[in-house]
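A protein chain is absent from this complex, but the other protein chains hold their places.
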Amino acid sequence: MVLKPASGSGQVQSRIESAVATVTLDHPGRMNAITVDMWGELAEIFARLSSDPDLRCVVVRGAGGHFAAGADIREFPRVRADRDRVMAYHRQIIAPALQAIGDCVPPVIAAIEGVCVGGGLEIASRCDLRLAARGARFGAPINRLGFPMAPDEMRGLLELAGRATTLEILLEGRVFEADEALAKGLLTRVVANEALESELTATVARLCAGAPRAARLNKWTARRLMGNPMPLSDTEWQACFAYADGPDHPQGIQAFLKGTDPVFTGE
Amino acid sequence: MVLKPASGSGQVQSRIESAVATVTLDHPGRMNAITVDMWGELAEIFARLSSDPDLRCVVVRGAGGHFAAGADIREFPRVRADRDRVMAYHRQIIAPALQAIGDCVPPVIAAIEGVCVGGGLEIASRCDLRLAARGARFGAPINRLGFPMAPDEMRGLLELAGRATTLEILLEGRVFEADEALAKGLLTRVVANEALESELTATVARLCAGAPRAARLNKWTARRLMGNPMPLSDTEWQACFAYADGPDHPQGIQAFLKGTDPVFTGE
Partner (left out) sequence: MVLKPASGSGQVQSRIESAVATVTLDHPGRMNAITVDMWGELAEIFARLSSDPDLRCVVVRGAGGHFAAGADIREFPRVRADRDRVMAYHRQIIAPALQAIGDCVPPVIAAIEGVCVGGGLEIASRCDLRLAARGARFGAPINRLGFPMAPDEMRGLLELAGRATTLEILLEGRVFEADEALAKGLLTRVVANEALESELTATVARLCAGAPRAARLNKWTARRLMGNPMPLSDTEWQACFAYADGPDHPQGIQAFLKGTDPVFTGE
């Protein structure tokens, strides 16, 4: 199932197979540079995937050997011609797409090869897991383009890697290798280029072997605790433990005590 | 001095020697799986140790070559039979034990070998230092048990290792080695299996060579600054510098200026 093949040269494809969605950035010959239309498609696709109760996880990747080279700079003279348009571009085009990825209810895995810079790195930073091929390259060399990273874009990097690494990336504008990105906390793990597919398959299988409701609740809890210092409300506490009334918890415990593999059927 | 050898097959032992307390999780043949009784003993023991003004540090470890395999799942059908009991189990049994460890006034060192998963990892994450044998194994594969990590348990992992690592652990449910745990920020250091005892002895000696009141104040200050964005009150400022009226500060400075080793006698 291919959804909304956008007009124009770049598009975001999305298909769902066995409860796993794959979202593919595809802008041929441009290292998947992300156009205004593609940012909009990302926001739309992730909003739809997020509300699909059967989905076990989402994979984000790029076509043609690259993740994404960032926002499409060829559009800049038109879409960023003055302060109002610059602000609209960042706040009304990019920010909602990144927010939709970060807010996605099922787990999101970025599978990264080739170039992953600028907006590409911003997308990856909003995913839950980041698998990278050793040959992938990372950075945000926008200081050479004359502009800083917008607040809603920097937020994801700060949450993932902290202030020192975020500023290092932005102040120096270096493009660096996957092993360095891993050491900086930007990645979950790095594998040989030829092992990216098998590692992705294994990671998806690990996610799908777990209870689906537990995965969604773990994401909710982490976001809640990191984003809000207030104690949980009674309603939030009830939501945290509502799983006890569902099928996953007794299934998992029974399987463990019997020494068998649990089968979680979703909801 | 062995305190409160609990009835039943699992127990938490505690002894104090030369101002160093050792707390041992001991559940033979069960990789120290932590029963409801043991969680209660942990809360009680740490509350008592925390109020001992002479204690220089606390070591937490497991008997029989393992740290802890997590909560004792054999109790689950009884103690987690419905939503109310699940919530009580996490909020009234586990959370107070973890809080007591995190709130312990003297420094706490986890000495980790063998299995350190689930509740074992939650305990380790609340300690100040985490020394691990290279053969130790880490994780929280509770997604296979059908339930998410409760908020008060996740809090310690988030504070130690951040959202990305916490979610990686929970979403994938992998069990991984000590070197990977170190790279993820979950450990202070890793040594060869046969060097864990000597490293623990050396670490305890380093803690005991420092001024005891300074150690306790450093813990207080770190917790205060991380947990509360408000400026310190006058009372808090006075508490921060009250050490200047005690014996440790002039002793330390005089020893340094004379080129001798300081001797801190406690309070």
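So that you can tell them apart, the chains are marked A and B in the order they are listed, and the count of residues begins at 1 in each.
Please note the rule applied: contacts are C-beta pairs under 8 Å (C-beta built on N, C-alpha and C of every residue); 3 or more make two chains touch, one makes a residue touch a chain.
Given the structure is predicted, the values throughout are model-derived calculations rather than measurements.
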| item | value |
| --- | --- |
| Residue touching the undisplayed chain, where the options are A:172, A:194 or A:245 | A:172 |
| Option from A:16, A:47, A:63 or A:86 whose C-beta touches the chain left out | A:86 |
| Subunit A residues touching the omitted chain (full complex) | 73-74, 76-77, 80, 82-83, 85-87, 90-91, 142-151, 154-155, 158, 162-164, 166-168, 170-174, 183, 185 |
| Residues from subunit B at the interface with the omitted partner, ascending | 107, 128-130, 159-160, 183, 185, 188, 203, 206-207, 209-211, 213-215, 217-219, 221-226, 232, 237-238, 240-245, 248-253, 255-257, 262, 264 |
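One rule holds in what follows: only the chains that are shown with their structure count from here on.
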| item | value |
| --- | --- |
| Inter-chain centre distance, subunit A versus subunit B - centres from mean C-alpha coordinates, in Å | 33 |
